[in-house]
Structures are given as structure tokens and as C-alpha cells.
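Left out: one protein chain. Kept in place: all the others.
Labels for the chains are A and B, by order of writing; each one numbers its residues from 1.
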Amino acid sequence: MERAGASRLPPELNAVVELIDQYRLGWSLDQAFYNDPAIFELERRLWFPRQWSVIAHASEVDEKGRYIIRHLYGEEIVVVRFGDAADDIAAYYNVCTHRGSRLCTKDGKGRLLVCPYHAWSFKLTGELQSKQEVPEGIDPANLGLHKVATRIVGGLVLCGLDPDVLPDAQPLADAIEGGLRQQGIDRSRILVRKSYPTKANWKLVLENFSECYHCRPAHPEYFRTNGYVKVVAMRDEAAAVEWQRELDSWHSVIGDAEFKKGAWEAGGLDKVQYGMYRKPIGSGRKTLSDDGEPVSRLMGGRSEYDGGETGFRLGRLSMISSANDYATLFQMIPRSVNETDVYLTWLVDKDVDVDINPDPITWMWDVTTIQDKKITEDNADGIRSRAYRPGPYTDLEAQPAFFCQAYLGEMRELITGEKSPAPVWQFPSKGYSSQPTCAVPVS
Amino acid sequence: MERAGASRLPPELNAVVELIDQYRLGWSLDQAFYNDPAIFELERRLWFPRQWSVIAHASEVDEKGRYIIRHLYGEEIVVVRFGDAADDIAAYYNVCTHRGSRLCTKDGKGRLLVCPYHAWSFKLTGELQSKQEVPEGIDPANLGLHKVATRIVGGLVLCGLDPDVLPDAQPLADAIEGGLRQQGIDRSRILVRKSYPTKANWKLVLENFSECYHCRPAHPEYFRTNGYVKVVAMRDEAAAVEWQRELDSWHSVIGDAEFKKGAWEAGGLDKVQYGMYRKPIGSGRKTLSDDGEPVSRLMGGRSEYDGGETGFRLGRLSMISSANDYATLFQMIPRSVNETDVYLTWLVDKDVDVDINPDPITWMWDVTTIQDKKITEDNADGIRSRAYRPGPYTDLEAQPAFFCQAYLGEMRELITGEKSPAPVWQFPSKGYSSQPTCAVPVS
Partner (left out) sequence: MERAGASRLPPELNAVVELIDQYRLGWSLDQAFYNDPAIFELERRLWFPRQWSVIAHASEVDEKGRYIIRHLYGEEIVVVRFGDAADDIAAYYNVCTHRGSRLCTKDGKGRLLVCPYHAWSFKLTGELQSKQEVPEGIDPANLGLHKVATRIVGGLVLCGLDPDVLPDAQPLADAIEGGLRQQGIDRSRILVRKSYPTKANWKLVLENFSECYHCRPAHPEYFRTNGYVKVVAMRDEAAAVEWQRELDSWHSVIGDAEFKKGAWEAGGLDKVQYGMYRKPIGSGRKTLSDDGEPVSRLMGGRSEYDGGETGFRLGRLSMISSANDYATLFQMIPRSVNETDVYLTWLVDKDVDVDINPDPITWMWDVTTIQDKKITEDNADGIRSRAYRPGPYTDLEAQPAFFCQAYLGEMRELITGEKSPAPVWQFPSKGYSSQPTCAVPVS
């Protein structure tokens, strides 16, 4: 890469660019990218504002005037329904334009958003309502709420911090909105929401989520429930052949023509990241439950179980695992250089009985995410050591390896202003799938 | 302003000066002044040591040898009575000159101050007593305790960290000592002391305390108890006229010739800040209680209730609200860039029965300060957002607006060494008072 641009950078940024340029393709990142608060601060300024993330389900703001408080990349956001149309949802930074106070202090509903400090009020569409409070000579039109970019896709509210630099979300909507509707995500309601605050850099949380090489040692429940893990968690040619047979047989019955093809971790600052896949759970299991038997009501207008799981990826840090009768939304929200808030939200059909027992539904992803929190925190602890050196990703870790390259290229471009080449690195194929948990395209 | 001096500063100081020079008069401060630890560190080094603050009431050290530990701008201070005269009170940094240990670990009484580490002892006047411990060739006279500047005014102990740069406290004493005595502050005792640790920069705590625009939305109890709030918390010409009538009627009976006139936020590094005002509570209320009826014994030799409240300001961060039968002392002590310790101390006449019920006395300022803590912390939270921009102060926020200008001028002078012009900014008068809670002079 050319260093002309970088050479004019301040020394601390030049040091980061040098670290990037020393990166060894196919190995884990240098310690600084996981531990250095200055690099997190760079991400906060440059990288996070360009990311689309799922922040809510539309059913959470089901009436005009209903608003909820959510968090995104360290920012508090108010998501508010301002009209009756499906897309009439806006989001604002939760900051009053008068003296900077938090505007909403809890979820609620109202005709206006009223600051509890000095009672400045704002329309649901963000404009300052109480214009009579503004001193003479100041234009109240400049004192509207600061907007967060929003996009409603298949019942999900996606947000991004900086409307000026976010990539166009249309390709994501084109690719996966149909799939989300087919899975009934748009006609679902929230059953349970649970947080798993994880003391680890967000990239470790993401890397862990995007490979299943660790599933055999670390996730016994997940391992026995999911047929495909025999392929992605171990190198076993016989198992791979057997799984391919199960896949073929399932596809011959089900077909996947219903799904558009999704891009897989294309990389690049100007492209929204997304993905979608379908596969059978395996071994005749109908859903992702302990015994494979139904745990809720069929979703998406389905009349019978087909034993499939559909995965979605929306941006870099939101995923969905959707079985026939429930779906699980994963949100990863960086809090500090070594803290990441992980939220799981279980969705069921909106007509599911309110008294339904949630435990069989939440079982698999709850036990698995508790385990993921532990192994990711142990990973972070080890990386803090002076003995840590980048280690080699194996061919079962293709996706985190690819992510590292894409991430570094994007950071380099953001710091230097020089266009980075698209990530190219690929593991040698060995005849068995390196398909990760989520986010691999149907092809 | 000239930049000759600033241009020779190190880059990080130059950046602060640039922020100051970009300040827009009448708007709230840039985010950095509320959030940046480096600016707090500058304040800690340059600005705090020049501030006089009330640190104790003289009755807390009522006998020779009695000492108490107090905190001031992150420093632990020992306040000690060294003689029997009213002014025989000194204060020292709580640091032994031998190895630097804390000298006193709890309040107490003694002939000497003895360090618990190696038993070095000091006279109540600060000199090293155990001279025999000092190695040969070292002058024990150089090993006395480090003094904190002290000044006793109307029964209150004022301290300041750096005797070399503190402004002369005499103008403050000249202006308000009479008023303090008239209110009986000098012949009072402490009834209750309570802390309200607030997660917000000290300037937000101070700004909140010095305007009452927020009193209507945020303080229902305070709003209904205090007549003047109808004027300072809302723009209502009719209410202003009515309040002026009540003021005139009260002054015609009471008079305020007894009070010296106080300066109001004059600004400037070389001047001690102080203020004093008197006003009726209003609506026939005798004192600042829930129903307006007496809650304690009359103070200051008064023989009957006149329904007035007297306010005092001592330095930038200490205030007193004094009703006829009790007084409330407010201390704001910065702890870190986003933490401020707020202490309230309720004073009653020294002869009040020890079994008196404190709840009716503490009621108003306790409920109000609990509310202030919440709104100030919400203010701080909002200002941390990347969406925060300085907002315009309204004409009901004249005092925080003036403070911002004075503060920035002083910081600029401390950083650059260039004399700053006196603050000039004024809201246009609109015929109703912009008199804030405290610290406005009687005129």
C-alpha cells in the first residue's frame, strides 16, 4: 500500500497505520486492536457511525407517539413512531437542543417529546415545538432534534449514527426483506429480551459468533442440537459427506428458490453488510429445542414444520436465527474497548398466547450465549498478556479471518483517506464446508 | 483577543485556548469543558486553588485542640482550633511532612496532631514538635504542616488551597458578615449534614443551582413554596407585576437598610465572589416549610417571623439560604471531571432542643436537591453524546450564561497569562426580573 497519505498523519495515527501494514494475513489481530482505548476511540469516531444495526422491533413502537430508549455504540437513542404508516418510525439522539439534557428518561407515549429539565418540547418529527422559549435572533428551525438514520426492514428497525456517511441500506432490504417476511419476523412480537454484558472487545465477540470451531469443546447443548456443527466444528470427511447427503435430501423436498442470494462479508466502507442462509436443523428435529419438538406457534403463515433454520445478518453486528416457531435476534453493542453489550431478543408470532412458557424457547441460545460470554471473556483476558502474539486462524475460522482483513482495510481507509483494496484472503478448500454459524449466503 | 501569548503554548493548551476563543456568547459551553479530564486537570491546577469555599461551621471545632477532617477540591484538609479566640482556627493539608502519610484518620481532639505512621507530632499551629526525629543537617522549621488559607466570617470557616494566589477575602467579609450575624449563622449549630454525590461536572451542578427556569417542571414542592419562582421560572408579565407588588409591600414593612449591598458575579481572578439578597417567601409564609408555619426556634435574636429568606453566596461554590428559623448551607465540591460532591448542612439556633424533629426543617431542600441530582445527572448524560451542541441560554438563565463567560475568561487568563476583559454579556431586559435563586445583590 502507498504510504504517501499516511506519512502526513500525526504520529499516533501513523503508528496505527504501521500496525495495519504489518498485519499478517490469516492471523489474529495485534493486541492493540483488542485492548488499546485509543483505537476504540478511532472506531467510535470513524467506524461505528458507518454501521447499520438492528435497534428495535417495530412492534415496540406500535402506536403513534409511542417511544422507546435504546443504546447504540455508546449513544442513547429515542425511537419514536410519528405516524400510522409502517415506516413512520424515526430515531433521535436523546439530547435536548437547549442545554443538552437527556430528553426522555423512560419509555412512554405522548403527543410531543418534552424535556423534563426546562420543558422544551419537540414534535414527534423532531422540530422544536416550544419556539417561544428561543432567545431573539436565533432561528428555532436550527434547534430541532438530531436525527439518527433509520430504515424499517421486515419489521425490524435499523439505525445508524451518521446519516452522512452510512452506506445505502437498499441492497440489504432488497436481499433479505422477503426472507424476513417469509419467516414471519414482521408479524412477530417480543417474548423475552435478555442482556449478556461481556467484558471483551466487540471484535472478539463478533469473531466468536462467526465461527463454530469452538462449538464442540464449548457448547455441548448446541453441538448435539445442530446437525451442521459436525461439519463446521471439526474436520471429519465422513461427517461432511453425511451432512451433504442430509442437505441435498432436505433441499430436494423444501427447495430454497424462495430466498434471494445474499452477499457474504463483502467488505468495503461503501457497502452495507448482510447475509442470509437456510439449512436443516438435522436429525429430523422440527425446531431449535432440547428435544427438537415444537415449542411455540408456527410463524410466517407456515402450515407445517420443515425442520429448517434461516439465518440473517443485518450489518456487521446484528444477526437473526429463525426456526419455524420462534426467532432469536442477536445485537452486539460496543460499550468500551473491553466491554460489549450483547442482547438476545426472542420473537414469537404476535398471536402466541401471553401465558406461553418461554423456557423451552429461550433454552438453546441462552445456555449457548452464557457459554459464549465466558469463553470470550477468557479470550480477552489472555490477549491482555504480554505473551500474546497473533495466532493462525484455521480453515474452520474462515469468517473471522476474513473479517480481520476487511476491518483493517476499512480502518486504514478511514485514517489515511486512501482507498483500500477489497479483502482477498481465502482458505484453501478441503472438500468440506467452512460454513459458519450465521451469515453465509445461500448459493 | 490577542493570541501572541497563546501561540507559544504547547499544542494541548493551545487547543483549549482555541476552544475558548470560539465560544459563542450566550450559549452553553463546548462539550470538552464538561467532559474532558484534561480540562478538569487544568482547573485542578490553575483554577480551584484560587477559590474560597465554606468548609465548616466554627461550632464544629468548639474547643482548643478539636480537629475535623474535611474535603476540598480533591484534597483532604484538617481544620483545627489552636486557641480560644473566635478566629483561632487553622487548616492544614492532611499530609505528614515525614513520609507523606495521612496525618489524621478521624475527627478528634488533642494537644498535638500525631501521625499514626511513625508518630511524628505537630503543634496545633503546624510546627513540627518531634524535632529530635529529623536527620542531622535538615532544618525542622522546614518540616511544618502545609497550611491551607483560612478565614472565619460570621461563624463560617472559609478555606482556599493556595494562599499565594487567592484573592483577598476582606471584601466578602465586609459585605456579608453583618448579614450572617443578623441571621444568627454565627450562633447556630449543625442539625443535619447530608451528601448528594452527583455524577456530573461541577459546572453543571453550579449552572443548575444558579437558575430557576427549571423549577416549574422539575421542582413542584419548591415551586409552590416560593413566591418569587412565579417570576424567575416563567415569562408571565401579570405574575411579575403581582410579585413586584408583594415585594414592595414587604420592603415597606421590613426595610432592607440592614443589609449591605453585595456584588453579583463580578468575575475576574483577583476578586473574591460573593453575594447577598433578601426577599419575602411570599403568600404569608413564615418560613421555608411545607405549610409555611415555623419549624424551629427563631434565629439571630429575632423576636418575630418576618417571612423573609436571606441568601448568601460565599465564593463560587458555597451558598446559604437562611429563613427565620433555620438556614441551609450548600457546598459543591468537584471530585473528578464528572463527579461533584454536594453537601447540604442545616443550621439551627445553638439553643434548639436536641430532640427537635429535623424532618420538617430539612424537607424542602432535601426533596429539591434529590431532584437536582437527577436532572443534573441527566444533563451530564446528554452532554456526553456525539450529538450535543452548545444550546442558547434564555433570559431566565442569565446567571449561568454570565458564569460561562466569566469562567472562560478566567481560564484563558490562567493559561495564557494575558489579562482577560471583564465579562460583559447581558440579556435584554424584558420588564420582569431575571433574578436567580441565589447571589443577586440587593439594589
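We adopt the following convention: a contact is a pair of C-beta atoms (placed from the backbone, for glycine too) under 8 Å apart; a residue touches a chain by one contact, two chains touch by 3 or more.
Note that this is a predicted model, so its numbers are computed, not measured.
Summary of contacts with the chain left out: across B:I55, B:L124 or B:L143, the touching residue is B:L143.
Checked against the full complex, the one of B:E133, B:E246, B:D290 or B:E418 touching the unshown chain is B:E133. Touching the missing chain, out of B:L29, B:L161 or B:L396, is residue B:L161. Residue positions on chain B in contact with the hidden chain: 49, 75-76, 93-103, 105, 115-119, 133-136, 138, 143, 146, 161, in rising order.
Where chain A meets the chain that is not shown, the touching residues are 26, 28, 207, 213-214, 216-218, 235, 375, 378-379, 381-383, 385-395, 427-428.
Note that in this section only the chains that are shown with their structure count from here on.
Distance from the chain A centre to the chain B centre is 48 Å, each centre being the mean of its Cα atoms.
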